[in-house]
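A single protein chain has been omitted; all remaining protein chains appear in their positions.
The first chain written gets the first letter, and so on, giving A and B; residue counts start at 1 in each chain.
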Amino acid sequence: MSFWRIIFNSIRQHIGSSILAVVSIWLGVAMLIAVFSLREQTHKTFTEIGTGVDAVLGPKGSPLQIVLNAVYHIEEMPGKIKWSYMKEVEKNPIVVEAIPFCTGHSYAGYRVNAIDRRFLTDFEYLPGHKFSFDEKEGGKGRPFNAAKEAVAGWEVAKKLHIKLGQTFNPVCGIKSGDPIHMNDFIVFVGILAPTGTPHDRAIYFPLTTFYGLEGHGAATAKMANDEKNREISGAYLKLKRIRNGAMHPGVQDLKFNIDQSADAQLVVPREVLPRLFSIIGWVDYVFIAVSIMVLVLAGMFLFVALLSALRQRRRDMAIMRCLGATRKTVFGLVLSEALIICIIGGVLGLIFGHILVGIGAEQMKSETGIQFSAFYISSIDYLLLPSLFIIGMLTGLIPAIQAYRMGVLKNLLPVS
Amino acid sequence: MLLVKVNILSKDTNMIVEMKNIEMIYETWSEKTKVLDIPLFDVNEGEQIAVFGPSGSGKSTLLHIMSGLLQPTRGSVKVCGEFIQDMGEAQRDHFRSKNIGYIFQTFNLLQGYTAMENVLLGMTFSPGKSDHTIAKKLLEQVGLSEKIKRRPYQLSFGEQQRVSVARAIANRPKLILADEPTGSLDPHNSVEIIRILKEICKEYGCSLVIVSHNMDMVSQFERTVDFKKLNRILNTAEVHL
Partner (left out) sequence: MKKNIFIAALAVVVIVLSFLLLTSKQDSQQKCETEGKHKAYHEGSLNAITQCENGHFEIKILDDKLEGWFVGGGSDTNRSVRVKADKIALSVFLPDGSNKELFLTASPLNLAGEKKGDCSHFEGSADWLKEVKTFQAVGKIYFKDKWQPLIIQYPEGYDRD
């Protein structure tokens, strides 16, 4: 009979407490894995997506709100800015291009944004990545060319089963119950190839279409042709780069200048997002602290279970010593039992944690369009098994020492 | 005055056990108690002997010393040609796993293991692999071929003791020590166990030392030792050969 068989027999003999110990370790590990994985992916993804947009010219208000709306298609823009002001900003030597947009419409729960056509042809949603309609990449059709044409993000097209040539009526607002532009039929002429960004969850139509939608009023309708009075929600700014692709240092001066104006501000997403994470960072710490406490409690439970099991198995240990097992052998058996329980719980927790991430990822994707991966290896994955090994050693040490020191004869049943 | 008559066997026979001037003293805070004072005790290779004496006279202590579970306060213990009294504990454990099989009055089977697993355990701590075939054969020999998967609580006392016998012999020891092996059994099972034990020891060439207070059981052995005469603490002893 092998030592592993002896260990598993021992675990089987106190199967109830063994299972409880495994389950509690499993849960603690799964929580830690899920929290770390989602946390790291969130930081990475949000930061990465933010790098696709150098800066957003927007109205006065919360910079975070502007970033969330312009980059992640959630929240609302806090106001409007003048088209003419955007044109002034575009003249600045460090500004390469300004792509204006108007938000505030929706369809079937997805945002519908009016935007300059250059968004579909020139805009880099991530550094070096432009939108594509290539069928090989999962896209279809073409960018819009005319007023009543639209393009759908990949996620929207998939969820709403959008086909090219299909029409829709945009909703004037983003809440349910907002009025629908019943007489404005916009036809889908393109579906964007998937980007793994929130842009997959939006629909885009031409800026001029926005002003002409029925029900917007004469003043807004005039804006289609009147640049002097035209208003927009904001503009994506592409800025000049210096060596190694770093942003031009003049962006701070540009930001200062714009921020002093009465009606506009310049928001740099990569500066705003760390502030978002610092605000919600404490939530991560709470989850992590809870997970660690669960693990520590699981370790304590295992310790108590092993001690209790040892007490019941004193005679078994004494018999094994009679049969030739040395003190080191029984020490090793008890310690190995603790290690095995920890590792089984840890491996199950690792798998379950990634499953949890997968489930969470699906939910996050449908809510935000951001892609998370169940297979992402976070920093805690590497530390996990060594840590569990240490926990197993620590919890098993005292029971193992007790087994080592146990006398043989006094733990056998009465003799003649 | 203690008189011990010992007839020494032919010098050509090998000794499997040679114990000389054995003293065992238990010490507590307040007192010292000498429980054994044995000038000489030996067992020849292949011999089967029964040591008889009253309960509490120290017979089990003798077996514990012989098996290396206990170290004598004084004296030399030579078992299977090796002096075990000077060995370290781990060394004695290894020695015991290779050379000695132990049978207890209360069987001392592991309750969470099947009959087969209990027998395999007898081989686990000695060098070499546990052999299922040997274990199965031994269980068949002791008449438990149908019950190898049963756990001790599913076996009668007699059956449990048979498993114990099979376990003791599993690692092919040179010496089997049986401490009141029939103490918990009825007369019928007692006779059966002794018969099985003697047959198996003869078949596998093991020496056998049994301690008991049951004279009916003791009378089945050719060589018996009166522990009262052996242990000077108790009385004058006469060793019968």
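Note that in this section a residue touches a chain if its C-beta (ideal position, glycine included) is under 8 Å from a C-beta of that chain, and two chains touch if they have at least 3 such contacts.
Note that the structure is predicted; figures quoted are calculated from it, not measured.
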{"item": "For the chain not depicted, the shown chains it touches", "value": "A"}
{"item": "Among A:Glu135, A:Glu227 or A:Asp253, residue touching the chain not depicted", "value": "A:Asp253"}
{"item": "Options A:Ala108, A:Ile280 or A:Met293, residue touching the unrepresented chain", "value": "A:Met293"}
{"item": "In chain A, positions touching the absent partner", "value": "85, 88-89, 92, 252-254, 256-262, 285, 289, 292-293, 296-297, 300, 303-304, 307"}
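Rule of thumb we're sticking to: only the chains that are shown with their structure count from here on.
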{"item": "Where chain A and chain B are represented by their mean Cα positions, the distance between them in whole Å", "value": "69"}
{"item": "Contact set on chain B toward chain A in their complex", "value": "55-56, 59-60, 64, 67, 69-70, 89-90, 93-94, 96-98, 102, 104-106, 108-113, 117, 120-126, 130, 167, 171, 179-180, 183, 211-213"}
{"item": "Residue numbers on chain A that touch chain B, as the complex places them", "value": "1-3, 5-6, 9-10, 12-13, 315-316, 319-329, 408-409, 412-416"}
